[in-house]
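Here the complex is missing one protein chain, while the rest keep their positions.
By letter and in written order, the chains are A, B and C; residue numbering begins at 1 in each of them.
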């Protein structure tokens, strides 16, 4: 019989809930051994207790260090604020635990390097939670590229655009502070499109970037509004404005090591966009177009196989022919959801731990994402191309 | 503390798995008491055993009658072949169990009437699993209509089109037999669009329908291929063809009791369509357009509120503003999936049982769907308008 | 050298202007002999004079009968109100002139029959102006069907929906009167989708139809507002309402002589739709989807030639590979416009007259459109299927 893993979950916000649901469901969906829900930690004991009841954890605590150290815990899932990722991860590594950490991995390249090195030294497995990388459409994109279906890649355009900070009256939050969030849209959303670019096309060699902060100050939320919420209204202390310390928009030119070029944009002020994580990839024989807002579809154009007069982009509805869709439904067009993406990620984690196979993206892989972000910020600052190998 | 319900699940195919996952996840997603996974039944003991292990049922059996009679079972979930729905439901009703039955409720109007009457007489709660009726976009559509956002309804166009039987080489199956499936595309898919029409616009008064079978015979599958599969290739006994006994396509004109008119189409031979359960609803002040293949979106046009020169259909991406989306994700554009729709349905079931509130659609409600189907078949046969009140 | 034709144009409204522009441009676009712009007639002399100056007609008149009789006129183009089509056409036929008449050909089936018989007896050529039938995408659809690209046709769904009468405050006009317009949306817009259905799929055998008038009375326009306008505001005589005499919406079931079934909808109260002349055609090997609002595109799904896992509807952008697009532009994706469709129609007229080849759709062909409309109205009245052969 396969090994059963014990989970320690840190954080009970949106992503904490998402993790808990995914660890509950992934075993049945993918036919894996169930996970022991051992401990859940939150800074707020009541939140931890509520999550324990809701998701079936045996224990609830405010002491994440105790969680990390607990012998019943095999996997530490980190969904706490980004500023804590490093400390928690290093503690978990020290305790010899496997780590499933939300993105962004760290607030600085130095921190990311420290974490990756520590994990490697201690021999624990790590996985950074980018959500989107193993969806059926993204897996299909990867396969199409690997199979040469669109020939050799000529160029790439990537986006991640949302409007959750587009309103100037949206209050100041930790996301606007360098000490809490590091970069702005780059770490929050840019990490998604960068991770997809790296997954699909391999390493980036150099960047020339530009950034902009278009809402330079925001109203301070009232006391008690500290817990970030994208959806709840937050009362505002009238008249008190705080300066926004990081970028709303980032653009970059890219050169990939494989020889192709590209551009990449991320923005948190794109009115009307809710989760437009999108790309277009052009090759010598075809093109692929994807948009996460319609992530059960993929647009494909191939030069070959269709008479030119009858050719055009075709809209593929993902289905059982596009793993791991078939784990969720036996028929195309039914669609999977965001939470299913997290189930896919957790299933990858559990399978790799059970079989002792590599996890992707590990801390070492996520380090490449952080390198691109750091290179972009440096390029925007110096207004020079930055060769990432020199960072 | 809230009552915890015990589940008996009959059937472990696609929909059986879907039920099991939904009963596991719905309590955590919606903050309801968890469900006791008591018994799972399948005609094949090994399938039942496997499902029990995978989904955590305490017991597995091939005896659905024992399941129905078991005192630990409060809810009987019926996902067995359609031909068995009546027998299982009547047994469950007799045992005083609540029923969650997959659609179509029955193979004939008489059977449906018997079932609805029995449930009412015994006072058990019933729910028919139409999957799509409580999705955020459909709930929003319902609210828009009720709020008068598009004025009084003028007409409706509904579709459910798929291509799973479009290939003439797709083998004969129970779906092609009157004694096993009753109608063809009408019961299988028509029930979905009819149920949406009734939910959104109320009762249908009369119909004039036409049906067609375009692939009149199909190759018999080889022995062992009896278990239907939409995705697996099935070996074919060469040279043996079986006549298809029910319709591939059905069209109808509709008159609704509320006074509006409409059309409805369902087809299982619509090449390229995977789950095109779609409608357009026109009113005196606006229009709504929906397509299940993109069910996290809704197209809305309203005459009022926007300058005519800047007006057009707007694409609403469902989000937390459209319950129950917020149970799954706090941000629009992330999307829910088909399995989440089943979670919504199960949460409705559990909440209604806990609070002793009405379930919709019950057997009595589903009877209206069966009435429309029966009216359409009769109209197609007699080539006359059929007044549904006279059935 | 090729014969040059002399044109007499009756009517200077929207369609009159459209004709004049098309007769001016078609020869250069298609490399045909130019047309002599002989006479333009309008009930208003100043309008006729203005049109003569603008479009280069040699003479302007209020006397359409003189125009018809003029020996310099070879082609009589009729764009006057529908109620006059019959009289003008019969006069032109009597004078031995070729006729290019706007749709609908006539207000009644009897009139249409009279006109078609007269034209045949006199041996003049006739063309009814349906605008859309020879666009590149429609021509491609026709070719795809003829070439068997989507196999044998299984069913059809056709629409023509607009919102130009959707507002209850839009004034009463001649379009609402039986004696002026005959039917409502059926003659105005239904004739378009019916003509496409007949062109693409051949004769209709029988229909079961339903109609509805949802705005039963409309405000009378003030004196002087008699000239219909879809775009100009018309002053309203307060308090005076006039009953609408014909249908806003029409639906029908169809059986085609070739054996396939279908549905067809036309509505002038479809909020948000501007020119949604659309169809979906399903066949045993594929499907075609078209929408006039995006008429430089065609959606095609074919079972064959593409791996199932990579298949989907493909969006074909029309181009030089789709005649007669190449007459307008040497590159796909540039697009032609509505006025270009009229140029195509006129070029067909001029070429057929020059070469003495058949025109399509002639009065005899348009008679089939009128037959379907008449059958639909009769079916809606009797609530019976109507066999068109018996009309």
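Keep in mind that, in the parts below, a contact is a pair of C-beta atoms (placed from the backbone, for glycine too) under 8 Å apart; a residue touches a chain by one contact, two chains touch by 3 or more.
Just so it is clear, the structure is predicted and the values come from calculations on it, not from any experiment.
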Residue, one of C:94, C:331 or C:391, that touches the chain absent here
C:331
Taking the full complex into account, what residues of subunit A touch the chain not shown?
150, 154-155, 157, 166-168, 208-210, 212, 214-215, 248-249, 251-253, 255, 260-263, 265, 267, 269-273, 282-287, 301-303, 311-313, 383-385
Residue list for subunit B contacting the dropped chain reads 140, 144, 149, 300, 302, 305-306, 308-317, 321-322
Residues on subunit C facing the left-out chain by the touch rule are 14, 18, 20-21, 24-25, 27-29, 31, 34, 54-56, 162, 164, 229-231, 273-276, 292-296, 317, 319-320, 326, 328-340
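Methods note: only the chains that are shown with their structure count from here on.
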Counting only C-alpha atoms to place each centre, which chain is farthest from subunit B?
C
Taking shared residue numbers divided by all residue numbers at the interface, is the value for subunit A and subunit C over half (same) or under half (different)?
same
Would you mind pulling out the distance in Å between where the CA atoms of subunit B average out and where those of subunit C do?
41
Report the inter-centroid distance (CA atoms only) between subunit A and subunit B in whole Å.
35
Two or more other chains touching the same residue: where does that happen in subunit A?
317
